[in-house]
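Left out: one protein chain. Kept in place: all the others.
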Amino acid sequence: MQNNSLLNEIRTKQPLVHHITNWVTIFNCAQAVKSLGASPVMAHAPEEAAEITSISSALVLNIGTLTEDIIGSMLIAAKAAAEKKIPVVLDVCGAGASAMRNQSCIRLISSGFINVIKGNASEVSCIAGLDVTTKGVDSTDVSFDLADVALNLSKKLSCTVVITGKRDYIAGDGKLFTVDNGSELMGRVVGTGCMAASMIGCFAAVLPGDLPGASAAALSAWGIAGEKASAKSSGAGSFLVHIFDELSSITEEDMTKSQKITSLTI
Amino acid sequence: MQNNSLLNEIRTKQPLVHHITNWVTIFNCAQAVKSLGASPVMAHAPEEAAEITSISSALVLNIGTLTEDIIGSMLIAAKAAAEKKIPVVLDVCGAGASAMRNQSCIRLISSGFINVIKGNASEVSCIAGLDVTTKGVDSTDVSFDLADVALNLSKKLSCTVVITGKRDYIAGDGKLFTVDNGSELMGRVVGTGCMAASMIGCFAAVLPGDLPGASAAALSAWGIAGEKASAKSSGAGSFLVHIFDELSSITEEDMTKSQKITSLTI
Partner (left out) sequence: MQNNSLLNEIRTKQPLVHHITNWVTIFNCAQAVKSLGASPVMAHAPEEAAEITSISSALVLNIGTLTEDIIGSMLIAAKAAAEKKIPVVLDVCGAGASAMRNQSCIRLISSGFINVIKGNASEVSCIAGLDVTTKGVDSTDVSFDLADVALNLSKKLSCTVVITGKRDYIAGDGKLFTVDNGSELMGRVVGTGCMAASMIGCFAAVLPGDLPGASAAALSAWGIAGEKASAKSSGAGSFLVHIFDELSSITEEDMTKSQKITSLTI
């Protein structure tokens, strides 16, 4: 898969990836982007949101600790991204946990500016209008066929849909991928989902013309770095140390050797 | 002490612990909760505060970087917690450092929705109306008998009062405990007090009927994890790595073997 050259591209171009995100994992998202080789910028003031987006190569939105003000800034930034034709990734963090989260997702998605919707099984199922019970920001079991959920939502909204979990599902542009990289430990660290969305932002920044491919490559790279970090870690604390180190040192050879991306016929 | 089964209970039930907290240690609080085995959710928008609390099993409030908006959301969430009869822990972080902090504590406590008040010696003494000088968010020496301070305040406010320090004091429901677990290094890490309050939230979530007991067990577990982490650490940086690992691996046997909880006659 020629997507491996994306890692080199990120490190050469060091694209600016603008985030409007939550206050819990904001540092971890910035450091993950920087460790990978791109350049993070976090700026949420409505007065500068559009201007910062206009000098960026991708925009990552995350509603983890949303407020009305923040949603307003997200809409401003997303509009600027659409005008500049740079990709916008929306992490629907905690969708299903409150009416405000659901309505904010609807506002953001119905703006037409979102290119990639990303969440775990229960979050994306909720966005798809399926009947799920969400437990805060952690994923809960759903009984749906996740490939179908991703494909149908992708068609309905004309955007790329990413469902993360033990197996990741990516659907968009008539394509469907699964990614099986990652490790069990990642589920015990706060913010691995948020950082995965940031990784998609980095890869989308250098491959804006193929967002399903960029998303699959991003989740695979993230998962491989996670596998390497987990092998050296005895818990969430040491994992966070190692993942930031591994993101810097992961190579295209690592990706060629270890990536578990499957393209499914649909 | 049968409270040891609480750890198993937390890991089995994975209770959702809602936080409205400060922007400095918000990640560390979330990760500490997740490492222990519970499920953290941080949500401060007034529009969703009540709804998120209503799906949670405990609420932890921390005024470390309070603003008027945040206090408003705390009151909304605390009311929802009272209606659902789930425990509310208030960390009076930095009480005494400004009139706004003191007045906000009074507003929160006089709402009648707070079940556990937690702070260091100078903070709780300040809440008790005693004459102390506070130095920001770090504890300063006080000359009071802390057992008396905790007991009297507990009786006056009809809630559990927790004073953390080298020796922790917990008073409530006519009970008085001291906890002597912990290590000197913990005082050099930003947010150990905030994380201790989060631990109380986790234990209170599974033992809402005995908040002094839950608080003592929480501080003991936190202290034991801290002792184990400190033994492997050479400073604040490595401590934070190890504490997140140790919180995941601490067992009921560790607690039985190492806990230093004393029940005092009053």
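In order of appearance the chains are A and B, and numbering begins at 1 in each one.
Methods note: contacts are C-beta pairs under 8 Å (C-beta built on N, C-alpha and C of every residue); 3 or more make two chains touch, one makes a residue touch a chain.
Values in this document were obtained by computation on a predicted structure and should not be read as measured data.
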| item | value |
| --- | --- |
| Touch criterion as defined above, residue of A:41, A:109 or A:157 at the omitted chain | A:41 |
| Per the touch definition above, residue among B:76, B:171, B:189 or B:229 touching the missing chain | B:189 |
| Option touching the unshown chain, where B:75, B:97 or B:243 are the choices | B:97 |
| Touching residue (missing chain; options A:56, A:98, A:183 or A:215) | A:56 |
| Candidate in contact with the missing chain, chosen from B:66, B:117 or B:153 | B:66 |
| Missing-chain contacts mapped onto chain A | 14, 16, 18, 23, 26-27, 30-31, 34-35, 39-45, 47-48, 51-52, 55-56, 240-249 |
| Interface residues of chain B (partner: the chain not displayed) | 22-25, 27-28, 64-68, 94, 97-101, 135-138, 188-191, 233-238, 240-241 |
